[in-house]
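Removed: one protein chain of the complex. Kept in place: all other protein chains.
Think of it as A and B in the order they're written, each chain with its own count starting at 1.
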Amino acid sequence: MGMLDQLLHGFSIALTPQNLLFVFVGVLAGTIIGILPGLGPMSAIALMIPIAYGMEPTSAIIMLAGVYYGAIFGGSTSSILLNAPGVAGTVATSFDGYPMALRGKAGKALAIAAISSFVGGTIGVVGLMAIAPSLASFAVSFGPTEYFALMVLGLTAVVSLGGRNLVKGLVAAVIGVMVALVGIDSQTAIVRFTFDLPELYEGVEFLIVALGVFALAEVLVMLNRRGRGGARGGVTSLRLSGGELRRITPPTLRSSVLGFFTGVLPGAGATVASFLSYSMEKKLARDGDTFGQGNPKGVAAPEAANNAAAVGSFVPLMTLGVPGSGTTAILLGALLVLGVQPGPMMLTDNPDMFWGVVASMYVGSLVLLILNLPLIPVFAKVLNTPKAVLVPLVVVFCVVGVYGLSFSVFDLGLLAAFGAIGFLMRRNDFPAAPLILGLILGGLMETSMRRALQISGGEWSVFVTEPISAGLLAVAVLSLLPAVVRALRGRRRPGPAAPAPAAEEEARDRAPTPRG
Amino acid sequence: MLRVTKTHVSPSVPAPGAFRRLPGVRAAAAGAALPLLLAACGTAEGGTAEDGTWTPTKPIEITAPAATGGGWDTLARTSARLLEEEELVDQSVQVVNKPGAGGAIGWAYVAGHAGDPHKLFVTSPPILLVPMAGDSDHDHDDFTPIARLATDYMVYLVAADSPVETFEDLAAEAGSGGYSVGGGSGPGSMDHVALAGALEASGADATRANYIPFDGGGEAMTALLGGHVDAAVVGVGEALGMLESGDMRAVAVSSPERVDAVADVPTLVEQDVDFTFDIWRGVMAPADLEEAQVAYYEELFADLMETRAWQEESARLGWTDAYLDSEEFGAFLDDTREEFSAILTEVGLQ
Partner (left out) sequence: MSGPTTEHPGGAPSGGSARRARRWNPLSPVAPERAFRFSPRTLGVAIGLFALGYLALAFQMPDYTAVSVPVQPSTLPRWLGVALLILAVLLFFQRAPEEEAPAGPAAGTAPGSGDASPAPSEAADGGAPGEEGARLGRLEDPRLETGLFVAALCVYVALFEPLGFVLSTALYLGSMTWYLGYRRHLATAAVALGLPFALYAGMTWGLGVVLPSGPLPF
């Protein structure tokens, strides 16, 4: 077990008192930065690079790993408490995390997020250790054709995320893809839907849309409801019962594995992983129809998946020199700045660094768990803030997050516009999740499709003749079948298919039943 | 296109003009409220001393108009790191990636900061090629040339187990159609021209070559590694790792003479293909810079290239030094544009 030896050596580096201190500092700083909407792991790492730069490379990377995990957890925290996902990877967490918080279970939701993140990270590290070299060939087996199929599979989640009114879910998804296409086309450099505004050439920043349609829209809904039905103050204990732990264990494990392999693909990453696992668990769960209303499994699955994917994305980074996610791209930058060149030679040339990074990621996630579980009740106190104070504060945090990203007042205007759109969508039962999904996957899907067709010379059959692509598309079709059947049945018997008008909205209204 | 797609698959640094490391600097900047406000608006700011010299007043940002891991990115990060390491600047130097549209997205970003002396970007032939194809609203006339630093060359890669042995083999395959060749830039841009020009010179039908644009050489090589494309055209610097590990083979390099870093790869000229293509790399700044600011950066990069660390890095990356100052660089750009225009017309891309 040469690899185990090397990993142990990696741990011996990561566990020196000095490096442990750096992990603590990193985790704490990362959590604080990550809680601010708009500042996710990417920004947190980028912000810490100048500080890390003066340090010894291994310690620097170890601290950055701490920042990384801290920021992911911080992002989940704002997703759960304020419905303000600061990172694409934690959007899916807010689907059930925020409703849980509305029901006074914020502590539990945060604890589930922390635990399942830790499990996801652990499984990721084990996977990395056991099969890293052979994973490189898995990573490159995905070309444009396969990515197209994967994105299609991801987009089928629209049906399960779309709530009860499929048409409205699809409208949201189509608009999400439309937003994704704004800007200069990377395949031909033709400008699309920018109205000659240079601010739109680079496209619409994901975060603006996410903060608009989730956080701002939520604030507006709260206001519209006169403050009734918002999050309840007072937080129940974060302790999970044995039964709850048992219920979230299988989704956590499954999502960790799925997330890890999705993360290994350089074109997919944590966001795709979290959406795929969320929709998979929603379909597998017997209580799948309560997803979106505060089902603990709906928090555990995406959290486990995005952390496992984060670890998985180190495979293409370390073995190919190709970053698999925005965060690893920043880490790649950090490595380059520190004079380490990741690439096919890294495992042989620089094994210390490789295993040091792996071990420190693991230590980082462990420290995070130890450090943050006691802090959860403190974070959850946010919900005790009177709404009249909380509402303007959320707006300010969104504004700071967006401005800190692009330094553009134009983007602040976009934020306000998406807030208004998100509010109108909420009021009229258009689900926001498919919009986000279309936004994230739509652009990738189009680019992959066009690249694949360029390779095949315009031959559409490649999507079904390539085995991986065909398999993924088959899964996509299969996953649509139940919904199609349901829709057909619903048409025959109109009664039950047209339930109460304001499905999701009222589910949330109803959510905060008085405790105790 | 969606920005997060970029930030997701590839990088983007969140805070332009952001890093501040030294407390002293912090205090200095804090003492100057007006520059801060103006900087936020992306307007020019005065750091010019009474004797007419200029020094940066805040962190310098070097934009790489491509994803992490490509040639531009390598140049940007190497210079940023060495500038700091060799203590040539008092400010921190930060790299920002603005990938997409063969560079046009990055240029649009820099062009939006006219007069801002803290926003440099790394540049190479696409700054000429992409505007020629009508794919960018900005060409090199919209920026201030600072210096040409080094040149790099293209390698023509195939998978290690490919039957293609020489460039002639490659040309025969590519010219017969249905043979896909990946590159890291948009159609009609640098990698494509390097391919089409070489094919044309070898007598093959360049218009039949199936060129596939990826977001950077790294992505193109990943696709070659997975067998999704049959060959790839990337810079020598980008390909070194893959060549060293034996995952890929280079059938030719576009330099006039063999390159030290890949000494066993024959040039095109050696293979009776009369074509060379060099990827010069330089640094440019937004339009409307003051003379003192240009002079500062000219000297800064000349100093940088004197350092031993630069020499080591550039040998490692397969670059050859080719310094030109601002004025010479500007003239060189104008000349090269003429030359490229001729090639493009010949190949039928213009």
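Just so we're on the same page, contacts are C-beta pairs under 8 Å (C-beta built on N, C-alpha and C of every residue); 3 or more make two chains touch, one makes a residue touch a chain.
Source: prediction; values computed, not measured.
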(message) Touching the hidden chain in the complete assembly: which of A:V174, A:L240 or A:L375 does that?
(response) A:V174
(request) Consider the whole complex, including the chain that is not shown, and state which of A:M345, A:A416 or A:L480 touches that chain. (result) A:A416
(request) Please pick, from A:L15, A:V400 or A:L480, the residue that touches the omitted chain in the full complex. (result) A:V400
(request) For chain A, enumerate the residues touching the unshown chain of the complex. (result) 33, 47, 50, 165, 167-168, 170-171, 174-175, 177-178, 181, 185, 187-188, 190, 192-193, 220, 222-229, 233, 386-389, 391-393, 395-396, 399-400, 403-404, 407, 409, 412-413, 415-416, 419-420, 423-424, 427-428, 446, 449-450, 453-454, 457-458, 498, 500-502, 506, 509-510, 512-514
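In this section, only the chains that are shown with their structure count from here on.
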(request) Indicate the whole-number Å distance between the mean C-alpha point of chain A and the mean C-alpha point of chain B. (result) 32
(message) List the residues on chain A that touch chain B in their complex, please.
(response) 39, 42-43, 46-47, 49-51, 53-54, 88, 139-145, 179-190, 192, 198, 201-207, 266-267, 269, 271, 316, 320-326, 329-330, 332-333, 336-337, 339, 341, 343-345, 404-407, 439-440, 442-444, 447, 451, 454-455, 457
(message) Taking the touch rule as given, give the residues of chain B at its contact with chain A in the complex, in rising order.
(response) 1-21, 40, 42, 67-69, 74, 77-78, 80-81, 84, 92, 94-95, 97-102, 104-105, 108-109, 112, 130, 133, 135-136, 177-178, 180, 186-187, 210, 212-215, 218-219, 221-223, 225-229, 241-242, 244-245, 247
